[in-house]
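Before anything else, here's the structure in question.
A single protein chain has been removed from this complex, and every other one stays in its place.
In order of appearance the chains are A, B and C, and numbering begins at 1 in each one.
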Amino acid sequence: MPRMTMIEAIRSALDVSMARNDDVVVYGEDVGFFGGVFRCTQGLQQKYGVSRCFDAPISESGIVGTAIGMAAYGLRPCIEIQFADYMYPAYDQIVSEAARLRYRSAGDFTCPLVIRMPTGGGIFGGQTHSQSPEALFTHVSGLKTVVPSNPYDAKGLLIAAIEDPDPVIFLEPKRLYNGPFDGHHDRPVTAWARHELSEVPEGHYTTPLGKAVTRRAGEAVTILAYGTMVHVALAAVEETGVDAEVIDLRTLLPLDLETIVASVAKTGRCIVLHEATLTSGFGAELTALVQEHCFYHLEAPVMRVTGWDTPYPHAQEWDYFPGPARLGQALRDIVETR
Amino acid sequence: MPRMTMIEAIRSALDVSMARNDDVVVYGEDVGFFGGVFRCTQGLQQKYGVSRCFDAPISESGIVGTAIGMAAYGLRPCIEIQFADYMYPAYDQIVSEAARLRYRSAGDFTCPLVIRMPTGGGIFGGQTHSQSPEALFTHVSGLKTVVPSNPYDAKGLLIAAIEDPDPVIFLEPKRLYNGPFDGHHDRPVTAWARHELSEVPEGHYTTPLGKAVTRRAGEAVTILAYGTMVHVALAAVEETGVDAEVIDLRTLLPLDLETIVASVAKTGRCIVLHEATLTSGFGAELTALVQEHCFYHLEAPVMRVTGWDTPYPHAQEWDYFPGPARLGQALRDIVETR
Amino acid sequence: MTSPTPLHFHVPEPASRPGGKPDFSGVSIPKAGSVRRPPVDVPPEEIRDLAYSIIRVLNHEGRAIGPWVPDLAQDELVAGLRHMMTLRTFDARMQMAQRQGKTSFYMQHTGEEAVSCAFRIALGPDDMNFPTYRQAGLLIAHDYPLVDMMCQIYSNEHDPLKGRQLPVMYSSKKHGFFSISGNLATQFVQAVGWAMASAIKRDNRIAAAWIGDGSTAESDFHAALVFASTYKAPVVLNVVNNQWAISTFQGIARGGSGTFAARGLGIPALRVDGNDYLATYAVAKWAIERARLNLGPTLIEYVTYRAGAHSTSDDPSAYRPKHESEEWPLGDPVIRLKQHLIAAGAWSEERHKQTEAEVHATVIAAQKEAEAFGTLHSGGKPSARDIFEDVYAELPPHLRRQRQQIGV
Partner (left out) sequence: MTSPTPLHFHVPEPASRPGGKPDFSGVSIPKAGSVRRPPVDVPPEEIRDLAYSIIRVLNHEGRAIGPWVPDLAQDELVAGLRHMMTLRTFDARMQMAQRQGKTSFYMQHTGEEAVSCAFRIALGPDDMNFPTYRQAGLLIAHDYPLVDMMCQIYSNEHDPLKGRQLPVMYSSKKHGFFSISGNLATQFVQAVGWAMASAIKRDNRIAAAWIGDGSTAESDFHAALVFASTYKAPVVLNVVNNQWAISTFQGIARGGSGTFAARGLGIPALRVDGNDYLATYAVAKWAIERARLNLGPTLIEYVTYRAGAHSTSDDPSAYRPKHESEEWPLGDPVIRLKQHLIAAGAWSEERHKQTEAEVHATVIAAQKEAEAFGTLHSGGKPSARDIFEDVYAELPPHLRRQRQQIGV
């Protein structure tokens, strides 16, 4: 099986989807001729023509708004917002329109739409190239929200998202594009090629939305993570020696609550991990659900290890990023609590 | 002391603030000549002139964007978004700009700005006149978020917000504008005049941001509520006879965690109540905080009683709205749990 | 160089306010028949002046004159008149039903009936409108059942939208009527996307975008213009300038140019007398043909007047002179078309009265039928189950749990 980076896997998902279905169209800022600033759409315009893959004006609201019209027409737009930090001008179209079209029209009009956005930090991108706005989507009824952590899932989930009948927010952890990253920013960069989940089939397959996966089984504590944080979790577990179970959520909404509850019921302890700011982050929802569903199993409060409640700073990136040191400390603390 | 409705109290806060400080300006859609669709700004243009209170084009992004420029100049804009449901076009300006200006410029430029918005349901307003988007603000570092539940607080909090050096989101539960509402939609409407918190001083006073207040002391369970839900909570407590402590949060961020923790430590049980959809609502954050800080006191999982995870429907308003029946059931359930 | 005098702040004000005399002297109105009719493939830069004029067909005596006289047979005009009369009667009945507590809310079209009724006739059956809340004429002129409209307004058990939407927020794919959003302007850019899709698929369907004067200030209006212009999308961009946006007069949204049609980006723009059924139809037809021939978008400003209140929640006497609507220089669209037909010998006062009675009877019969299915607070209702359906194509686990909680 070929080895792919996350970028290649995403490109392959788009390619496979465009080849199978003429209704799949791809556009966004710099997406057409150039192939996107992260090159996820490279070669697609050449292969499928300017009607299927093209450059858009710098108007996120226009990009999403036109895509909604296209989806209502019957196309399957898979659009790119250059950075998740730039989705705010499109937020009205996403929240008030894409998410509600089916409901409003009692199913007469639908909105099968995928909005891809690079998300998260770790690239010295400062406050407008580092954000993790997933909680701003999970609060919105009618949206599905997906965050892959590796090339294999990225491709399978993206194809599933494109084939889904409803609007899907597809958040791509940009720090993972070219290699796995466990938060050890001062160690040499590793390539995907050496990671088992970079083995990606060339053709069509899907990874179902709404299903989490256990990346590491363990007994002492459950770590709930997604995107880059899955790698941070695995690193911290290895370094601390704490026998943690690491769950990669993959889809935040609909959430695979069953897998979570089964794990926490077993371990009795839970740490929620994300890059986004703490307050009202998706970790709050996870914490609330875990305490609702596993209350009598919990031996310690659910802990949240997250970014701070500040804008994402440039120079102090590694003081902000919840890396393996911070998680490691939390792991040691939580297993000692009773 | 005069009796005021919530509308009159808000108008009085604006009037007092404009009279004391020439830098306070008020504008928004239909806000000038007409005095706002809820009449909160009635008479202000006549009193202070068109330069201090005026009509704006229908562009929420323009309203907030210009207000940021004005605040940076040194004015104190207190602007109105006609319904909270229409804040999305301004969300970029609120999140990326107002909330971050002080941080970005290391304090060189600041943004003392108040954004008033009618919020919440209960008026058969359908999906675009009923939303409660508070969690979309509490997730944003740099914003303060306030929700008054009565005329006295509304005035004191609004003056405090206008005098605050940072941007404040001021959510006005529209169902409370003309009278208290406890969720019993089929009972006669009551007027503010008969409520003790409609006694409002005419002049200047402030209610500090960041301080909750206990509306009813109790031993059996703590109810955390804000806005309209405070009245629903008090009604349900009375009807069930459960000896609940009802806390009116007033400010969601910064949150008065001390008051919350002291109460739950005492009661050992907690219900979080809000109109907004459940998933990633502000109740998730409250639940997470309570279980983090009161874990060893909790005798039952924190329960959330909220709107459903759907758009706000028109005809089924009372099936959607978390009224005293739903809360009453939760109260009975939680005191029986152990 | 620096002026010694301080700056001062300018806030536009309408010509008159309550208590004052209505004053439309600022609205300059060219003679009917006086504006030229270019071919549909005219280069946009050659018709920039048309954005500052007003195309009119019907003159004072009700005669149709000039190059824009459309190719409409008299029975088509009679049908058009009947559509407008139906809409007006429908409005009156539903306004009253709201006052009687049968529904929560209603919005009238009074004075603007020609715009949507005439446009619908110019459009093809497979085209799609992206309307605002003030274009029910698009449904009525396309024979969408009045009963269905009313059931939506009553949120009753036959409401096609299952009680979820505010009254008048209709939706019907089959009738080329896109789901109305409560959020202004969002649909304008969606229309452009729909039109782009038609071109991408190499179909021949076109889209019509709708927006009010006040809402052109919204961001999505700009996005729509940018995308339509960039991709030459087959879309007609309709701006209904009815002079008011709730209490806010059009000068607050229009900016200095005195026209909504001159918004640049190289999109050809026409301005038309929106109370003139014939002119409205003719201009719509021109723009629709342009789009159909892949010549790209056209922006049309319909100059009209909102004679009624903004909605049932509004009282215009607080912000404009009471009898302003009577002074509106472009008259009433129903009366003008009626007079044209009479002048043309195809209509009479008696036939008009008779039609009025027929229309009234039809609307009342529909209302009876609709009310048999319930009104907002009594009779048949949509189910609480419907709250949870259609959020997604399939009910996800968390919504299933929530639905169980209310036991439906």
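As a working rule, contacts are C-beta pairs under 8 Å (C-beta built on N, C-alpha and C of every residue); 3 or more make two chains touch, one makes a residue touch a chain.
Fair warning: this is a prediction, and the values are worked out from it, not measured in the lab.
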Relative to the complete complex, which of the depicted chains are touched by the chain excluded from display?
A, B, C
Contacting the left-out chain in the complete assembly, out of C:Ala262, C:Leu330 or C:Leu399:
C:Ala262
In the complete assembly, which of B:Leu101, B:Ala135, B:Val200 or B:Cys270 touches the absent chain?
B:Leu101
Among listed residues A:Glu29, A:Asp182 or A:Glu245, the absent chain is touched only by A:Glu29
Consider the whole complex, including the chain that is not shown, and state which of B:Gln93, B:Thr128, B:Thr207 or B:Thr277 touches that chain.
B:Gln93
Among C:Ile252, C:Leu278 or C:Ala366, which residue is in contact with the omitted chain in the full complex?
C:Ile252
Extract the touching residues of chain C with respect to the undisplayed chain.
1-3, 5-12, 44-45, 48, 124, 196, 198-200, 202-204, 217, 219-223, 225-226, 229-232, 234, 251-258, 262-267, 289, 292-294, 296
Interface with the undisplayed chain - residues on chain B:
23, 25, 51-52, 56-57, 59, 61-62, 65-70, 72-75, 89, 92-93, 96-97, 100-110, 141-142, 144, 165-166, 210, 253-255, 257
For review purposes, identify every residue of chain A that touches the missing chain, sorted by number.
29-30, 32-34, 37, 50-51, 54-62, 85-86, 88-89, 124-129, 278-279, 308-311, 313-316, 319-320
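Please note the rule applied: only the chains that are shown with their structure count from here on.
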What's the chain with its C-alpha centre farthest out from chain A?
C
Centre-most chain by CA centroid is B
Could you grab the centroid distance between chain B and chain C? Build each centroid from C-alpha atoms only and quote it in angstrom.
36
Computed distance of Cα centres, chain B from chain A, in Å
32
Per-residue multi-chain contacts in chain A, two or more chains
61, 89, 92, 96, 100, 103-104, 141-142, 253
The positions of chain C in contact with two or more other chains are 162, 164-165, 169, 181-183, 219-220, 391, 398
